[in-house]
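Notes to accompany the following structure.
A single protein chain has been omitted; all remaining protein chains appear in their positions.
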Amino acid sequence: MSKSEKKVTSKDEDKKKSDEKAIGDAIIAAANARREELAKEALATRSNKTLPKEIKEKPKEEKPKESKPKEEKPKAAPPSKTDTEEVSLPEFEKSFVDKISSQFTGDVEVGYIKENRTRVNVKKEKILEVAQFIKDNLPFDHAESVTGVDFPEDKEIGVVYHLGSYTDPTYSKQVLALATRVPREENPNPGNDSTKLPSLRDMFYSVEFHEREIFEMLGVYFDSHPDNRRLLLPEDWADLPPLRKDFRNKGR
Amino acid sequence: MVGESVASYSNVLLMFGFACAAMAPALLVSRMISPENKKQPNPVKTLPMECGQVPSGAGRTHFMMQYYAYVLMFVIFDVMAIFLYAWGSSLLDLPRTATLPIIAFLGIMFAAMAYALYQSKRKDIW
Amino acid sequence: MSVIAPKFRLGYFLKGIFDNAFWILTIVTLAGIPAIQIVLFYLELPVIDGELLTAFLAFTWLFNPTMQVPLIKALIYSDLFRIVAFPGFGFAALIAAGTIFVERKMLAKLQLRVGPFYCGKVEGILQLAGDGLKLISKEIIIPAKADKPLFWAAPVLFVGTAAAFVALIPVAPGGWVVADLDVGLLAVFAVIGFFPIITILSAWSANSKFPFIGGIRALHQMVSFEIPLILSLLGVVILTGTLNLSEIVESQSSFPWIIFMPIGAIVFFTTMLAELERIPFDLPEAESEIVAGWLTEFSGMMYGLVQLGSYLKLYAFAALFVIIFLGGWTGPVFWPPLETEIITEGIPIPNYAGDPILTVNAPGLPLLDQDPNEWVLQQQGELQYTSGQLLVSGVIWFVLKTVGVIFFILLPRGVFPRIRLDMLLHIGWYKLIGLSFVNIFIALGLVYAGVIGPGGIL
Amino acid sequence: MSNELIEFVLISVALLGIGIYGLAVKRNAIRMLFAVEIIVNAANLNLVAFARFMPHSGGQTLALFSIAIAAAEVAVGLALIIVAYRMYKNIDIADFRSLKG
Amino acid sequence: MADALFLAISVLTIGSAIAALEMRSLVYGSIALMGTLGGVAGFYVMLDSPFVAMFQLAVYVGSIAVLILFTVMLVKRELIFKKIEDPKRKFAGIGLMLIVILALGAVIMDSGIKTISTDSEPVDFREIGGDFLTYYWPALILMALILAGSVMGALVLARREDTIENEQ
Amino acid sequence: MGTATGIIKALNSGIKHLAVKRFTLRYPEQKLKFVGDGYQFDPASGVAIAGLKGRHMLFHDHCTGCQLCSIACEGVAEAIAMVKVPDKWGQNAKSIMPQIDYGKCVFCGLCVDACPFYALYMSNDYELSSFTKEGLIYTPAQLQVKPQVQQDSELIIDKRGARHG
Partner (left out) sequence: MAEQVIPTKKMPPGLQVENVDDRIMTLNVGPQHPGSGHMRIIVKIDGDYIVDADPDPGYVHRGEEKMAESRNYITNIPHLERPVIHDSCNILYPYVLGVEDLVGIEVPERAKYVRVIAAELNRCIYIQYWLAIYGIFLGHSTMFMWPAGDRELLIDLMEKITGARVTHAYFIPGGVRNDVPANFEDVCLRQVNYFEKRIKEYADIFYDNPILKARTEDTGVLSREDAIRLGTTGSVLRASGVDYDLRIKEPYDVYDELDVHTNVLKSGDSYARSKIPWLDMLESCNIIRQALEKMPKSGSIRTKLKPNPKGREDEVYRRVESGRGSAGCHIISRGKPEPYRLKLSVSSFRNLIALPYLLKGEKLGNMPAVYWSLNYWPVEADR
């Protein structure tokens, strides 16, 4: 750390605590002047493209245009370990995923099998049955988290249930992601359009508030859910469901 | 003479009156110097406390506590307790046989209290 | 940033002051002085040195040093002084203020923090005055649709009722009590009975939910604990055979009743905590359930008055405990350690010319001697203590004991959590009533076994 | 400092009259209870007044009994009113018709 | 002084008795009733019976009035402020009141009560306790029975009938 | 009897603590002593040096006007704006330097991590309150002033409890 002596010590600006008002006025004036200056300069330099980036407004990153659905990359382990582990899938995880996929061939597709983490993608019509099967035949007894993801390119919204197990110690590390997709509409009308999904509340009671959150954040209506009400957003929210990709953050 | 002892009792009233008379100016002074905007009263400010929400329903509603029985019991057993004072303050002057009626009195009241407490414990019926 | 109002003009300010002074003077002259004269016409004026004290005489004597002492003496023995100052409101309010200060500092010490610190330089001793100033300068907000007369009256009535309670408390021997009643204890119960009414009325009048629930809770709590309160004192009444509080104190000249009736004392202490709504029984003000209970809608000075009333009540209850169980003012009499010269000859007070015109006999404290001959009697050895000495030491003992009891009333606030309404009622109706009957039977046993009472051992 | 017996008796008569008026006119159950209380108090006042002027403790004793029984009466009466209110959602005794047998 | 006090208390008593019946709000009516009861307690004090006075205050004002207030507050808000009375019977009631007061007053004024006054010492309140337990003890037992019966009856009456099925 | 002993134990614990030293830091009179001179970052090793994340200090002779701090702040608080300074510096051709708005700054220190030229570090000064919002905006000239701090109070733990001294 080089903390060399300062060269410039202007006495005028040294008294920030003693005389706030004068300093405040001076700062306002100075700041305003400098901002104007800067804005002019920025306007001037933008056309010249001398500055590498703008100071205040960074251009928004473009949406990824041609991203693929995730199912096509099933088993991406960390790249450092890819060479060693890509070939050998974890045995234990594979066993129970195979149980599901063998029961519902055609409707269920294995997303990935990693150590302690597995994912199955289910068609939206079959989600109730698969959940019931998991509930009955596997020791997954609660849902840890429900994630809703918006895929505007596919015109779909994904819902991922992360299931965990408390009762079985051998499964306590496992998190099974049960994913499904529902169609997405450009002009959402939550509750009254085709973005609907059966609720898993009867199987996994703990998804109740998560599903309410998904409903308000992404507009996915859950049939047979007892109260599809607002949870986090204010009562007078009349905008798009905010976690959809076409809802823009202000100033970003 | 009739009514000689009024003076000492009226002192209690005088004390009560003095406290009221001494405290009312505090409210008046407070009312005078408090920064109230009388020209533009804020109607939101005078809403009843409802934790920041708009009040719903009336404040004085029909509202039954599950412990109404205790208030009923109080009326009866208050009478009992002060009756005991009539006995207790004159106990030293009384013959010992005079304790028997009070024991009978207490016995009956205990029975009533036991029944009343049994009833009032069942909170789901109030 | 601005302390002074933006439209402030010194001229307007002065004009306002002069206007106010003018109007006050006018009103006093036109209405106040006639009113005072009308009142004086009906009052019985004291006789001092064989002369009826009129207003004119009082003003004249005020500047005559030889007459000042009799004047002050006459004032001290008037009912007005008792009500306003010494055993009455002023004394109680002083102890209440001290209680608030001690509570804050003690609680802070217990909780490893500092407490009020900056106001008044010395450990925040002026914090209470600051709080009072703040409260009095705050706006009073009356909730819409509130029952205004009741709502305004409730805090004042609360203070008044607490003061009426204070009026029954004898502080020192020789009748230093505002109202010396034959049935003092019953009067205490009658006064206590007014508190639930005021509480529930103020709660109802606010037209808000939380005060209403709090008021109903307060009603249940006070009402339920009144019966164990009444019953727990019956033991003492049985043993003394009197309801007069001064006589109860005098009956304890050799030993306090707490020796024989610890159960009664514990029951009374517990009910006291409940009647005072102090932790662990502060359900009516449980802030995490019902915002501030029946005090929710009170703002500004109204809240301050309710607090003042509750601390007056606290003093009165603590004093009642001292009177009934701890022997009130009884205790060794202090002899003021002064030189014999002063004791025998007194302190001469000279006038402006240096001639001694008045002698103050220090140990006898002539200001407080009811009978001026007591000093002479004491010098002759016929009287052990003058009533002035008894008064001073009695008040000191009384205050010491009261402060001790107040300390134990305040201590649970730092130690215990709040309990629940059904638990509270259960404690009141099952345990405390049972215990107080045990106490009554102990007292009966003491009487019938011949330990205490007429012809008893003690 | 002297009060005559007649003064207390007249006050008692006035209270009795007011109580009778209340019983006759009001249909509100709670108000009728008020009227009853006023009448009882008038009677008690008479008892105590006469006891004072012919010095005897019996009058005060009777007054104590009377107050105690009034307390019992109020407890039962208010319980009745609560029951009736719960059944009819009203405290107008004109509505309490089905209580007739 | 005593006359002024007597006058004040009688005005308080009679006035608040009328107010208790005539005030629109039941809660204010209850407060006025408390004024009547307190005024009567004041008369007791003037009659040198402090025990009865304090009993009146503790029982009537301290508990009966509380119970009445509490019950009033349990009633719906509209009912508290509604005046229920027969306008037809109002004048009849006033007439009845006047007849009673005038007739009784005339009888009393005509009788010898007017001349009664006494200089004797008042009865000590300890004698009352003695009376209770010596001469009047059957009445005391009877009163205990009445109190016990009333508390049981009140509790049985006041409980909610509609949940008894659910209990079983 | 368990209830009674529990109550007595609790009361005893309460009374016992009346004798324990008070723990409060009496702030305006006492100020805590901190580790070092503030939060600094060594770009060579890529590791920061522990210290309080207080108000920034700017070394004008090191600042090159590269705007990396501003860019780092953009995702966090947008508190740093680059402003023109009147002085001429050899390494700073554009004469722009960071100006920090402490009304927005969250004191995360990512700007310090971003500076590769040892120009920015955070000092021990945390008393930044001001009566105006504008008073919270610190110009480069103000940022280069070394704060005057008197911080010498430390936690002392002894037999009668912990305290600040």
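Every chain is named by a letter (A, B, C, D, E and F) in the order it is written, and numbering of its residues begins at 1.
Just so it is clear, a residue touches a chain if its C-beta (ideal position, glycine included) is under 8 Å from a C-beta of that chain, and two chains touch if they have at least 3 such contacts.
Values in this document were obtained by computation on a predicted structure and should not be read as measured data.
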Among B:S34, B:Q66 or B:T99, residue touching the chain not depicted: B:Q66
Those residues of subunit A which, in the complete complex, touch the missing chain: 60-61, 64, 67, 70, 73, 76, 78-80, 116-117, 132, 141-145, 147, 149-150, 160, 162, 166-167, 169, 172-173, 175, 177, 201-210, 213, 230-234, 242-243, 247, 249, 252
Residues belonging to subunit C that touch the chain removed from view: 107, 110-113, 209-210, 213, 279-280, 282-283, 286-291, 413-423
Interface residues of subunit F (partner: the chain not displayed): 2-3, 6-7, 9-10, 12-14, 23-25, 32, 34-36, 38-39, 46-53, 72, 74-77, 106-110, 113, 122, 155, 157, 162
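Here is the rule we use: only the chains that are shown with their structure count from here on.
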Separation of subunit A from subunit B, taking each centre as the mean of its C-alpha atoms, in whole Å: 60
Chain centre separation (subunit B, subunit F; CA means) in Å: 57
Touching two or more other chains - residue numbers and ranges from subunit E: 1-2, 46-48, 50-51, 55, 58-59, 62-64, 66-67, 70, 73-76, 117-118, 122, 125-128, 130, 132, 147, 149-151, 154-155, 158, 160
Subunit F residues counted as touching two or more neighbouring chains: 131
Residues on subunit F engaged by subunit C in the complex (per definition of touch): 7, 10-11, 13-15, 17-18, 20-24, 26, 131, 161
Subunit B - residues contacting subunit C, complex: 5, 8-9, 11-20, 22-24, 26-27, 29-31, 33-36, 43, 45-51, 55, 57-61, 63, 65, 67, 70-71, 73-74, 77-78, 81-82, 84-85, 88-93, 96, 99, 113, 117, 120, 123
Contacting residues of subunit D [partner subunit E, same complex]: 1-11, 13-22, 24-28, 30-31, 33-35, 37-38, 41, 44-45, 48-49, 51-58, 60-61, 63-65, 67-76, 78-83, 85-86, 89-92, 94
